[in-house]
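Have a look at the structure below, then the notes.
Every protein chain but one is kept in place in this view of the complex.
Up next, subunit A:
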Amino acid sequence: MRRPRATRRPRATTWAGWAFLAPLTVYLLLFFAYPLYRNLDLSLRDYNVRSFVQGGAEFAGLDNYRKVLEDPAFVPALTHTAVFTVVCLVVQFTIGLALAVFFSRSFRLSVTLRGLFLVPWLLPLIVSASTWAWMLNSDSGVVNSALSLVGVGPVNWLTSPDWSLASVIIANIWIGVPFNLVMLYSGLQNIPAQLYEAAAIDGAGGWRQFWSITLPLLRPVTAITLLLGLVYTVKVFDIIWIMTRGGPADSSATLATWSYRLGFGNTLPAFGPGAAVGNLLIVITLIAGLVYLRVERRRYAS
């Protein structure tokens, strides 16, 4: 015999719960899911200016992706993106960690100095990128005039295909150090001082303490710092665009600047391939992030 199930009337708190959930859900759908869907749709259709406005772009499957992958600009852009990301992450992290350890020993003015190191982070990117471009100018830049004082000939930082990528990397490292500094500094605060005291009693020197205590205990913070750094660095666009526009002759073009150039760089936008490059960038970040998380988890478990 079936007993009539008592239908539970939703209580006020349940309703309130849903109501609280609504803003976030709507926000995510509106500003995250929909743009992502549109970008995917753009990349799978054969858009030209006419069909973009009038509608009726034909479904093209993976044609745009094929076009992008076969483009002679693809491999250089991918290589530049990889070099840019890896070099920036490694150097930013190393400098950030060194500074964090340095500032963790409180000394006079350490707070003020630490505050000053945050400046690159607070400046609008257009300001810092323009300043770097001005400093690295071949003819009137302050870097070249400083180099000439020590007898080094002028370097065409932004206008030589051999140096342009290095220049944007230098600028991006400078901008990224404060983030690493702040994250790692806060991580250091959580390592109990007793551990260092005990290690000192056991006769461990500063270097030994760093490798055996600081670095292992900092691992969770390291993981999140590098992961966030990766996501941020792979998609860097403004600094490169302002300083070199990906040039000269694509020598500092990354996937991000290439995508922009396809979509908005000339008066006849190629939305399909532009969106395809953008999606590739998302996939690359996602894969890199997942791999990194998995490696970290495994190391954690062992």
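Here, contacts are C-beta pairs under 8 Å (C-beta built on N, C-alpha and C of every residue); 3 or more make two chains touch, one makes a residue touch a chain; residues count from 1.
By definition in this document, contacts and distances are computed from a predicted model.
Entry comment: the absent subunit's protein name, as recorded by UniProt, is "Sugar ABC transporter substrate-binding protein", drawn from "DNA polymerase III subunit alpha", "3-hydroxybutyryl-CoA dehydrogenase", "Amidohydrolase family protein" or "Sugar ABC transporter substrate-binding protein".
Looking at A:Asn64, A:Gln92 or A:Asn137, the residue that reaches the missing chain in the full complex is A:Asn137. In the complete complex, the residue from A:Gly61, A:Gly115 or A:Pro161 that touches the missing chain is A:Pro161. Listed residues A:Gly96, A:Gly176 or A:Gly246: the one in touch with the omitted chain is A:Gly246.
When the omitted chain is restored, the residue from A:Ala16, A:Ala33 or A:Ile224 that touches it is A:Ala16. Counting the whole complex, the residues of subunit A in touch with the unshown chain are 12-13, 15-20, 22-23, 26-27, 30, 48-50, 52-55, 72, 133, 137-140, 154, 156, 158-161, 244-251, 261, 264-269.
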